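Excluded from the complex is one protein chain; the other protein chains are retained at their positions.
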Amino acid sequence: MIFAKMRKGGLLAVAIASLLAGPAFAKVTVLGWPGGPEETALRAAADAYNAKADVSAENKVELLFFNRDGFWDKLQADLAAGSKAFDANLLATYSIGRYAPFMEPVELSEEAKDVYGDSVLTTMQYEGKQYGVPTDLSLHFMYYRKDLIDALLKDDAAKAKFAEISEKHLGKKLEPKNPDEWTWDDYAATALYFTQAVNPDSPTRYGTVLQLKNLLFNMMVFQSLPRAYGGNWMDADGKITVSSDAYRKGLETYKLLYDAGATPRDSLSYEFAEANAAYASGQVAAMVQWNAAASDLTSKEKSPAVAETTATMAPPGGPEGRFTHIHGLGFGLNKNAENKEGAKAFIKWLSSKEAALIYAKNSGAPALTAEVVKEVAAERPDLVQLGEFASKYGYVMNGGTSAKALSVYELQAKEFTGYWSGQQSLDDTLKNTEKGMAELLK
Amino acid sequence: MTTLTQRAPFSEFKQLATPLVLFLLVFLGFPAIVNLVYSVSDVTFENLRHPQVSGFANFASVWNDASFWQASWFSLRFGLLTALLECALGLFLAIFLSPLIERRSWLMAILMLPLMVAPALVGLMYRLVLHEFVGPVPYYLWTWFGASFSFLGPASAFWTLIVVETLQWTPFALLLFYMAYQAIPKEIVEASAMDGARYRHRLWYIELPLMAPTIVVALLIRFIDGFRVFDNVYVLTGSGPGGSTASLSIYIYEAFFKQGAIGKAVAASVILFVVSFAVLYGLNYLANRRKGAIR
């Protein structure tokens, strides 16, 4: 108790002191994405910025982090209530529309175009205005067990089995292929082949692991499948096009894999962490997962069972091409910021080449142009793949940056998981989704 | 006795209750008014400070929302089942184990442990426990029986959640019942034993009736907590596939934040508030009438 009182007294003194000192101590407070490589990178960038001679004491950057669970919910409440707790804050492609009313457009450095390229800068734009610096890009990789696939490709008996399984479950004879040439059907056939429930000789228990929890982020992972068959949220006239053969195909493929036992039975409660744990156990042959998992899954310390045999590739393709859902994380300006000028200066600097390189070297994941990425390619080979996949296969759904984008993912999560879990028919699922999306995106 | 209590100056009692009432007016009265205004307004995060009054559209959209009824049904079933299971189990343990606990009170401490842990943490712990590749339960099922069971799939998630909730909160009922059981005057028990009453009779006609008020309170508290469950369900399954494990709390939370449908969320809250008040006032009225009848 005495200790508590002393602490309290001390804190009070500090509070009073800082009140008296007033604006002389004003800093630029930046709210970042906690816990991952993004935090490490932002810390390094902020340290470099604060060490610069031309940054005055009152414009030094101080970092602030909420926790990840409910991050966007809390940020929304804070922004809507006119919070002054931070001057600059995290933004994501899918939440720009929602937060734009509480934020101000920013001006980037002149180098920004050459560093990031136009398509990446658009991930931080809303209604034609730039709301932030695109510091990190998220997309999906196909993680697969190179040892297993290579063995399969060499084994004629296995090829026959593969053809038999694909004919039985997918209705056509397929032969094993290299993941770089996969269509979603090849992926499904491979997943079935490596499932013990389908093929008792399989070296792994499951062919793949799907993240099917009723959670909006899982829908982003799913989205690339229908997209490869030409799926989109709406057409150029704003008509909702989710009730399409493409979405039908995507939803059915997932359901087929789930029903056949090609993914753990509890996948309906899986998200990022569970899927990684399943893959890392060595009992899964391939999965589509966020690029953020790459460092863990290829680390001998963290994933001893699979680290050395795991390779990454872009997600499979379809008749309309090969796609990976992309979204950017970045930093923008709070409309109610207390130190607006300071925040603007930091954001501008953050978009410079100097900052981008510091960010990249400290485990951030910026999507840099081919020109710039060369300078860090030796240290971060994955960034080359990231930039390449983003520019070749990256897409954002029509309406994917609107104010209601998060709500659309949310709606899809509820409806689609309802179908996969067998609670409603495919027709009802698509009908409900289309109706809900029409209401959200009108 | 009643005469004396009634003769006491009324205002003195009022004075004693005043601080609580003031506190509630400030910290709940104001938010409640804001909520009432919002519930009949067209409100979004953008116009939070200047909502447009729009009538009862929010209430209509809640009423016509199948998910609302699904969530209500989930909460009702969840609350009833967990309350019954926890109280039955708690009652059995309290009476059956009391000879052990009377002599060694630390045994109760071990049984009470789960109560001390945050439900959100317990939910996270079960994510670990039930995970097929890092959790011990599926691991042992697999190594011993070669079975891979789905704990959180659509067919079993509800029951898994019931078990999770029951295992955590049975100690609550157990503790209350043990206290009540110990509070039964020894003389009564001894007297009836001397009268030659058998143990079963003693339990049924003397001890349980004496514990009845505690049992009712425990049932009510556990039902209420089960009904408005949030943390552990939210952490374990979220709203579940197709919204199948959404409780009313989760429904409101998701409408509020995830869908940005503030009006709908607030309208659902107001409905919930009014209904639960009506039910609880009703119960209170019945209880008072029964008391009157006995008198």
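By letter and in written order, the chains are A and B; residue numbering begins at 1 in each of them.
One rule holds for everything that comes next: contacts are C-beta pairs under 8 Å (C-beta built on N, C-alpha and C of every residue); 3 or more make two chains touch, one makes a residue touch a chain.
Here is the rule we use: contacts and distances are computed from a predicted model.
Name of the non-displayed chain as stated in its UniProt record, restricted to "Alkylation response protein AidB-like acyl-CoA dehydrogenase", "Sugar ABC transporter permease", "Transglutaminase family protein" or "Cell division protein FtsX": "Sugar ABC transporter permease". The omitted chain makes contact with just one of the residues A:Pro34, A:Gly230 or A:Gly422: A:Pro34. For the chain left out of this panel, the touching residue among A:Ala81, A:Ala160 or A:Leu426 is A:Ala81.
Seen across the whole complex, the unshown chain contacts chain A at 4, 7-8, 33-37, 39, 63-70, 74, 77-78, 80-83, 85-86, 138, 215, 217, 271-273, 276-277, 280-282, 290, 292-293, 295-296, 301-305. Within the entire complex, the positions of chain B that touch the omitted partner chain are 1, 4-5, 8-10, 12-17, 19-21, 23-24, 27-28, 30-32, 34-35, 48, 93, 96-97, 99-100, 105-122, 124-126, 128-129, 131, 133-136, 138-140, 167-168, 170-171, 179, 182-183, 185, 213, 217, 221, 224-225, 227-228, 230-231, 248-249, 252-253, 256, 262, 265-266, 269, 272-273, 276-277, 280-281, 284.
Just so we're on the same page, only the chains that are shown with their structure count from here on.
Taken in their complex, chain B has these residues touching chain A: 45-46, 48, 67, 127, 130-134, 148-154, 157, 236-244, 254, 257-260.
Across the complex, chain B is touched by residues 70, 72-73, 76-77, 79-81, 98, 101, 205, 212-216, 264-266, 268-269, 273-274, 277-278, 280-281, 283, 404, 406-407, 410-411, 414-415, 417-424 of chain A.
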